[in-house]
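Okay, here's the structure, questions in a sec.
Every protein chain except one is present and positioned as in the full complex.
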Amino acid sequence: MPAAALPVTPTALAPATPGAAMHALLERLYPICRSLTGNGVRQTLAILREYLPELRVLEVPSGTPALDWTVPAEWNIRDAWVKNAAGERVIDFQQHNLHVVQYSTPVSGWFSRAELDQHLFSLPEQPYLIPYRTSYYQPDWGFCLSHQQRLQLQDEYYEVCIDSTLDEGGSLTYGELVLPGACPDEVLLSCHCCHPSLANDNLSGLVVAAFLLRELARRPRRYTYRLVVGPGTIGSIVWLSRHPDTVGLIRHGLVLTLLGGPGPFTYKQSRQGTAEIDRAAAQVLRHSGQPHAVRPWLPYGYDERQYCSPGFNLPVGCLSRTPFGEFPEYHTSADNLQFVQPGQLAESLQVTLSLCEALEANRTYRNLQPYGEPQLGRRGLYKGVGGGREGAEWQLALLWLLNLSDGQHSLLAIAEQAALPVPLLHRAAVALEGVGLLQPFP
Amino acid sequence: MPAAALPVTPTALAPATPGAAMHALLERLYPICRSLTGNGVRQTLAILREYLPELRVLEVPSGTPALDWTVPAEWNIRDAWVKNAAGERVIDFQQHNLHVVQYSTPVSGWFSRAELDQHLFSLPEQPYLIPYRTSYYQPDWGFCLSHQQRLQLQDEYYEVCIDSTLDEGGSLTYGELVLPGACPDEVLLSCHCCHPSLANDNLSGLVVAAFLLRELARRPRRYTYRLVVGPGTIGSIVWLSRHPDTVGLIRHGLVLTLLGGPGPFTYKQSRQGTAEIDRAAAQVLRHSGQPHAVRPWLPYGYDERQYCSPGFNLPVGCLSRTPFGEFPEYHTSADNLQFVQPGQLAESLQVTLSLCEALEANRTYRNLQPYGEPQLGRRGLYKGVGGGREGAEWQLALLWLLNLSDGQHSLLAIAEQAALPVPLLHRAAVALEGVGLLQPFP
Partner (left out) sequence: MPAAALPVTPTALAPATPGAAMHALLERLYPICRSLTGNGVRQTLAILREYLPELRVLEVPSGTPALDWTVPAEWNIRDAWVKNAAGERVIDFQQHNLHVVQYSTPVSGWFSRAELDQHLFSLPEQPYLIPYRTSYYQPDWGFCLSHQQRLQLQDEYYEVCIDSTLDEGGSLTYGELVLPGACPDEVLLSCHCCHPSLANDNLSGLVVAAFLLRELARRPRRYTYRLVVGPGTIGSIVWLSRHPDTVGLIRHGLVLTLLGGPGPFTYKQSRQGTAEIDRAAAQVLRHSGQPHAVRPWLPYGYDERQYCSPGFNLPVGCLSRTPFGEFPEYHTSADNLQFVQPGQLAESLQVTLSLCEALEANRTYRNLQPYGEPQLGRRGLYKGVGGGREGAEWQLALLWLLNLSDGQHSLLAIAEQAALPVPLLHRAAVALEGVGLLQPFP
């Protein structure tokens, strides 16, 4: 199998623990004003390239057709504010980039309070938080602010400025990295990079993916791993439209998102529902020691919506902690650097890595002595004095593998039936292969 | 599709609400002494024809073979009584037609108290109610009375008279109505009409069926609807024996009974168990807002026993409220006009109609843009400003339909997986068909 190919840069190794290193990356990415398109995405990918030097950055011109969609104009923003009669900035993009509705068209002039109010978004039930709003596909402009702040807007007229550009001659930017394995079959890892200063959604997914790829690069690999980092929806649609042949190589896929918050792990099944990735995720979470839930497919959510559209129907699930919309910080200014903790990122990296390990380990074996049990003692795989009650997970793992390795049960299927963890069964399979009792199917 | 064909008679429209109108019909039918055969059935069908003028009344001569059975002699009764020594009518058919065991042979003469007692039926645990008893296929006679009444029979001898006739030259009477639809595939609706003055069992079924057919007649229909009204068991056996070709056209069927009482809706699955009618009933009840239960197939009950016999194995379920034998009024004089309330009948009509609507709506569609999600916004089917958490059943309905319309999921299958109501999905399917995104399979 190919050895690790990606050089490790010093930057990434500075902090003492994986969680701290991941959080350090997240801190650098947090202030950037990302959107569907524009320089924020480019800056983000440039920083990721410090960790993953082989990440390629691709540009797709605005106006390019992609499946049923068209790549939108590129949006950039320099400044935006609302000033009161006294000329004070009462809403200020420089203070927080959530203050501007994403893809706001440029605007400049005086508005009555009533007119302005049509363009304001706040959360009466969370009066101290700034919401996150977008208007990608319907030209409009707006400001988001805390409800507390909104209630203080008592002047008759306000001066408004949004210094943004929507460039039909621009492009959409996305990143892609391929980590070759022993076979061309692929594991797709996908995360969106279109949210501005929101730490859990979506920076946590980017950061976990980056560290996962670095770790996978160090190991022998059966599968080829492909990371796609692009804006939500249109990014995966663009990618799908440009890789009709690669699509046929994807054996398993995972959308990574919301992996920095404190909640339980949540795996959302692919449209297929019983794909290998779905079964592997259930097994890994079951033995992870972490609170977790497995949810059925839903055609709403992140980029799995595109990968699992009926024409593609790829085996792509979504791994997160608490899902979108189910924690109060979601899509507000409270989804910040404090909400995402290093330890939570480290747990997420571990679970994600375990899932890749489960896919790697999932082979189907054939028992070469299928008539009766083979005598394990003779081969040094059985305890000596019998009759006692000592627990024997290892013995059970050996027996389950021998019993079900009839060519019709994968290691994962055996894990499911035996309720034993995949890594234990994997070690047992290696031991049995070592004494000539198991043989993997080609 | 064919327009409504049945003229609406003024009689049926008099009361202000459907429930009141249905109860008014039930009040007219209640006093009639129906049985397996005879004039009571004819009078009942004659009244139903005021509501459903196209209902045909058919006569099948006694002695006609029907599958494993033979059409019995026609039974009619003019009067019946038991007189005490003083010549007073202590049991009197004129007071309540439940007093006579159905199909009692004629009898006239004096009997000792002990002899008479062999022919009496009462309910010691419900001492004020008259039970309902039959002896269709074993020639005998008998009286039913309240246990209270029975305890007062202290004379030594009683004079008994049952002025009934069992005519081997008579016939069995049943009614049939066909409401043609756009295709010859049929929905069979079946109710029994053999019970005398029992309001819930079986008049409620007749009344709901009549109003359902009137409503269906007003609407465009994909399916052809066939109503069969006949005596229990022998009626459906006669019908099945005479329509070998029609049987092959039945796609869905429903026995309607016990729909006037206060209990929860109960759908009993067909023998097939997973037929479209079984799945539609489960979905309709799930979203009905009514207490309900779905029960598995049981080869005991009403005429579904015949339709679901293994040679026919038709997809015919049974819709009722509280099932037979599970409410204290069952088969007693307490199953009367007070037990069946207008509002209960109206609810039953609504559920039954919703079930027919679900069958009509259940098409299989193909997504014409199956690669990625189609851009709904461009087609006016998506909200503008994104990022908020607003509930979106409509959006979900659109997404589920697009995601699962691969030609292998019917609208009903999508309703099951999405846990969304059929009518919502139906409206969404119409909208998607309107913008060219969905196409129904032929």
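Every chain is named by a letter (A and B) in the order it is written, and numbering of its residues begins at 1.
Everything that follows uses one rule, which is that a residue touches a chain if its C-beta (ideal position, glycine included) is under 8 Å from a C-beta of that chain, and two chains touch if they have at least 3 such contacts.
Model, not experiment: these values are computed from the prediction.
J.: Please identify which residue in B:H331, B:H409 or B:H426 touches the non-displayed chain.
T.: Of all options in B:H331, B:H409 or B:H426, contact with the hidden chain holds for B:H331.
J.: Among A:Q341, A:N403 or A:Q439, which one is in touch with the chain left out?
T.: A:N403
J.: Tell me which residue among B:D140, B:E168 or B:E393 touches the hidden chain in the full complex.
T.: B:D140
J.: Touch as defined at the start, partner being the missing chain; which of B:R305, B:R321, B:H409 or B:H426 qualifies?
T.: B:R305
J.: So that we can see where the missing chain sits, which residues of subunit B does it touch?
T.: 66-69, 101-102, 121, 131-138, 140, 142, 233, 236-237, 240-241, 271, 296, 299-300, 305-306, 308-313, 325, 330-331
J.: Could you list which residues of subunit A touch the chain missing from the display?
T.: Interface with the chain not displayed, on the subunit A side: 367, 369-375, 377-378, 382, 384-389, 395-396, 399-400, 402-406, 417.
By definition in this document, only the chains that are shown with their structure count from here on.
J.: Quick check for you: after a Cα superposition of subunit A on subunit B, what is the rotation angle, between 0 and 180°, in steps of 5?
T.: 120
J.: State, to the nearest whole Å, the distance from the C-alpha centre of subunit A to the C-alpha centre of subunit B.
T.: 54
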